[in-house]
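Just one protein chain is left out here, and the rest sit where they should.
Labels A and B are assigned to the chains in the order they are written; within every chain, residues are numbered from 1.
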Amino acid sequence: MAVTDTATTPTAALLTPATASDRSLRWARTRRRLLVWVPGGLVALIILICFLGPVVLPLPKPVGGSILESMLPPGSPGHALGTDVNGNDVLSRLLHGGRASLIVAISVNAIGIIVGGVLGALSGYLGGRADTVIMRLLDVLIAFPSLVLTIAIAQVLGPSLPNTIIAMCAFSIPSIARVARSAALRVVSMPFIQAAELAGTSRWRMLTRHIAPNVAPQLLNFAMLGMGIVIVTEGALSFLGLGIPAPAPSWGNMIYDGQQALTGAPLLVLWPSLALLVTVLSFNLLGENLRDEMSGR
Amino acid sequence: MTSETLVSTDLPPADEAEGVNDVVLTVENLQVQFQRAGRVVHAVKGVDFTVRRGRTLAIIGESGSGKSVSVRSLMGLLPPSARVTGSALLGETQLLGLPEPEMRRLRGKDIAMVFQNPATSLNPTMSIGAQLLEAIRMHSRMDKQAATARALELLALVRLRDPEMRLAQYPHQLSGGMRQRVVIAMALASDPAVLIADEATTALDVTTQAAIMELLCDLQDRLGMAIILISHDLALAASYADDVMVMRHGAVVEHVRPELLFDDDRQEYTKELLGAFSTLPTERRAPAAAEGVEPLLRVEGIVQEFVTRGAGGVRTGIVRAVNDVSFELRPGTTLGIVGETGSGKSTVARAVIQVERAKSGSVVFQGQELGALKRRALSKVYADMQMIYQDPFGSLNPRWRVSEVIAEPLRGHTTMTEKARSARVDELLDLVGLPPAEYRSRRPQELSGGQAQRVAIARAVSLEPALIICDEATSALDVLIQAQILDLLVTLQRDLGMAYLFIGHDLNVVRYISDDIAVMRHGDLVEYGRSEDVFTNPQHEYTQELLAAIPTAEPGTRRRR
Partner (left out) sequence: MTTATQAPRGAPVSERPGLAGRVAGSPFVRLIARRILVAIPLLLAVSVLVFLLLELMPGDPARNQAGMDATEEEVEAVRKSLGLDRPWYERYFGWLFGALTGNFGTSSVSGRPVVDLLAERTPVTVELVVLAFIVSLAIAIPVALMAARKPGGFFDRLVMVIAMTILAVPNFVMALLLILVFAVALRLLPSIGFVPFGDDPMGNIRSVIMPVLAISVPLACFYARFLRSDLVEQLNAADYVDTARAKGAGPWKVLWGHAFRNSSFGLLTIVGLNVGALVGGTVIIEQIFAMPGLGVMMLDGVGSRDIAVVQMCVFIFAAVAIAANLVVDVLYAVLDPRIRYGSH
């Protein structure tokens, strides 16, 4: 005859909802939702605009403008935000540049999570020799200041979009691997892993059903916060002429070009800067609030 | 007050041969409410008590009873979202609603508090001396020299050896008992009228607990302060208090003198708390039935050593955690291994299950030497050897559902179909007292501690193994839930015939479930025999010490009167 558990919930005190508190309850919940959905919506909007905008809107091409049309102010016919020093449409360059930056950011993080995440999680799970070897190798890469390493690699490979992605993976993979490893180590020390061993769970199942699901949230969160960093680093690279090669637009090289006209037409620097700011801020807010949501649950 | 709050009318007489002047604290109709996620939680629903000079009031309850919240409200240490009403008069001063700056003047000076966890109650980055001096100089104008002298005085008062050395040391260099003495010294620095001990001995070993309680009694004799003792252990209260108040769900259930605790007209709840482990379960069958059978598990000469590492992984030495331990376990019986922290009992369990292979010695299970087996072969053995862990939530994957958790051993060790597994899971849930329809799809976060442990038990029992190792399996649960889980384990043993290796630090709990007992201390096995023999006639002096340290529910056994 089995004994039935009498305790139903951990907290035993009586709960009495009061009317005034209902309002604060609803506000608290709405606020939490807003904090995730607003930046999330912004991110989605930015992605949408940058990827679909040039397809949908009748914009002039981002390159090959004529010098005769240079430095037109915003609001000029056919150029909603004006033109830059080379005569190219600013809005068009902004959108195409955004697309390039986002492609780089998404690719770098995706590769980072897949390669770095697997590497780090495996390293943490296997432990021992394998762990030491992998970590020592990654340590060499992490030892470099990220920008310096990226510059060095970009220089070797030459400026182009794919090369920029490769150059930045050199620091995203090790840093994500590190996070994955420490998360995996934490998971491995939990009793349920031992219980799984006792249950005869295969190594493969351990990794896929136990380790991965408990490591993934932290990875995704780290990658989300890393989006901002990657976008900024790509901007810096392009600013230095080592990233997306001119004349193809990137927010970074737009800022560099705009530098020349800083005194006369500061807007040329401000538009891409604003784009950078809003995008990075949205990603950061989204990442932070997603993390709070998930850990608060 | 709701219908739950049936206050016993047996309050201690107001001023029997003690002057009314002796009352230092009077609390009337104390109520505390919290705002939590938009709802109002009534944590304390109208509590009254008085505390006298030189007397101890014990407030006993399980978690969620409101005992801690009550005393914290007296100190003004509740979060800003708390609403406190009622009256708490400390002498002439009304504590409730006192503005913060004035409350600060009182804290530590007239009313002081000692908290539960000595490991974290002291600031790890400040020396003992610095923290002690801070307490002393908070409410006095002593210069450094005078304060240091006072600090040494206090450390001597709490019977800490080598006080000068302690001043320069840091918390991590002291043991739990020593740290708690320091915390008491800090609390007494300004000679408070009331000392509140909030589960101050719960995190300590039972022998250390006895020592600290002795110290508190002695200090009370010498300094005359009133003590409010918060605990979940009714026996502790009975031994040391002058006045016992039992709380449940925020209300007072019982308020009597300890002598009257065993009377028949006590509340049901009180009787339950008192009797949790005092009667042996009637369903335990006689161990004699298993006499003469080949032992299921034979452990011989286990030795385990660990490398101690200091700063940054630098090797500083070797500690022998288990020193030549041997025992046997017959099928269908329970061997309890009991010991305090550092005794090596958990290490033994891990050595048996081969998670940490022992340095030397043999572990023979069902005739096989486990130490010689490789991973594959060992895995097959696990179909007959399972484990239940201390942390009920840590042993369940937070992302899995209950049904998946329980089915895991079925997946790993059998070739049952999905359907068969599902049916078995339902069977098992019934067995452990969790209705399948309600529980199979839940996740661990949706379970209470007791329910989570039942799930862990269901998983362990799924293959009807010959041996289940329970590593402090009930230590993280409330007293009454512990009793329920132990009863469940006993019932399952009777029905399924498994043997248990039960590791624990609580002698009452271990005695309740074990046929044989092994007592460990500092890595050695100091006593080994039939459970009843060890308890009624302990041979080794350590066992005697352990038994003597357990608070019996006999009132006044420890008090100096």
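The working rule: contacts are C-beta pairs under 8 Å (C-beta built on N, C-alpha and C of every residue); 3 or more make two chains touch, one makes a residue touch a chain.
Everything quoted here is computed from the prediction, not taken from an experiment.
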item	value
Touch criterion as defined above, residue of B:25, B:88, B:147 or B:187 at the omitted chain	B:187
Absent-chain contact - pick from B:53, B:109 or B:399	B:109
Missing-chain contacts mapped onto chain B	75, 77, 101, 104-109, 112-113, 115-117, 120-127, 134-135, 138-139, 169-170, 172-174, 183, 186-187, 189, 305, 308, 310-320, 323-324, 342, 522-529, 539-540
Touch residues of chain A, complete complex, unshown partner	139-141, 143-149, 151-153, 155-156, 158, 228, 232, 235-236, 239-240, 242, 255, 259, 262-263, 266, 269, 273, 276-278, 280-281, 284-285
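Assume only the chains that are shown with their structure count from here on.
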item	value
Chain A and chain B: spacing of chain centres that average the CA atoms, whole Å	45
Chain A to chain B touching residues, read off their complex	1-18, 21-26, 28, 190-192, 194-202, 209-210, 213-214, 297
Touch list for chain B against partner chain A, complex	2, 35, 37-43, 64-66, 249-250, 353, 355, 379-380, 382-383, 385-387, 389-391, 394-400, 408-409, 411-413, 430-434, 445, 448-451, 454, 456, 459, 481, 484, 487-488, 491
